[in-house]
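The full complex has more chains than appear here; those shown keep their coordinates.
We call the chains A and B, going by the order they appear; numbering starts again at 1 in every chain.
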């Protein structure tokens, strides 16, 4: 076991101000843009098929979120993903509610093909993706956190990607290594699109990073630290959302170093 | 005249955390999701024709809002409404600016057909819907609040639905009974999509309710109480929006019981 320092990664994001291209859902577009600006990155939301692939070629990172799909967007996502992979641009897949409908399952399967650098979801979403690839078997473990870990490691190996499972404690794996991030705050699930916005932050941390596993873990640690800071000042979800942006903007390296609890072990 | 207690309805929503499926306008998606999360419900925004009907079958309630239409969405709304009605899932129609264009009038007419459980709008919208159904006659009462009441009762009877007219004082009727909800705050119309978000809250209160009239009145009373609480702390519309989410999250049963002024009479 060794520990991983997120500080140099945050410093890199703030110094390079990466252009992060996002095709995300309608609920998340505005908060994600605000989160990326507060972080110091440069967000762009571009989803028309007529320009998505062209724009993906200009960006430093790409993120795709299937929260509010339409057929036109699905094609734009596929083309943007291919353009990013062809250009060596890192990209993140956020498979929102992938288990809910056939349309989502099919779209997610098409998006796995061009090879996301990172897949970020909650435990159910990651388990649904992992189960599908394994031939449709259900995930029936009674220990859901253990099942999520198993699913994440399997999916990471099969996809040769980093997989991040976010929840009360986050888990990041590349199939070989495994990190956990504690922190955050109980109000975070009460603010819409904070998870989706984190996908954008992962994109920002991937830009220019040498090791996507370390960059992803650093992104999650930064997010959790800002969440903890915000939680100190917020009595409810409305004020939490405001305080979170302020905290992410103001987060200094000493606070991040102090709060980040990032232990890396071998994946099971 | 008797009075109606909204508290058991709020308690039910918080206990059951209903999944509310919304096809709403682009302005409202984010605040509606935040309002539903603050309330304790579980929001989902799913509007593609490829999955809307399938998803409506999974949800505990459905809400449809015609604020920012497109042809693809109209078809998805019609299919979702039919799926909800077929499954016995309660659903709410929010006919935003229905009088403004032919496209809106036609869409609203198509959505009235599968039979919404509740129709929620402002006085002009409800009067426009009621007038249309009556063969196009204008609403020319000089007393707009009386005209709105007349229109609401007529529409409720014709549609066999609950009709809620929201404004400085809200009015709820099922054609037989009539309730009024006072409260709220003068800043509420200065925050965009608070009315649209209320439609989502009505959806949450309908889930698992025995009496849609009572559930709708309880939803409006809860909203008004949170608005009054928020108004105590907010100097302007920006801080009001934040305080409103905090107030809805924190609203306790004693405060709601204390503030809610819900008198039920016979409809005229």
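The working rule: a residue touches a chain if its C-beta (ideal position, glycine included) is under 8 Å from a C-beta of that chain, and two chains touch if they have at least 3 such contacts.
These figures come from a predicted structure and were not determined experimentally.
Here 2 copies are displayed; the structure file describes the full homo-oligomeric complex as 3 copies.
To be clear about the criterion, only the chains that are shown with their structure count from here on.
On superposing C-alpha atoms, the copy chain A sits rotated by 120° relative to chain B, to the nearest 5. Chain A and chain B have CA centres that are 34 Å apart.
Chain A contributes residues 25-28, 30-31, 67-71, 97, 100-104, 189-193, 235-239, 241-242 to its touches with chain B in the complex. Note for the complex: chain B touches chain A at residues 26, 29-30, 33-34, 37-38, 43-48, 50-51, 54-55, 58, 72, 241-247, 249-250.
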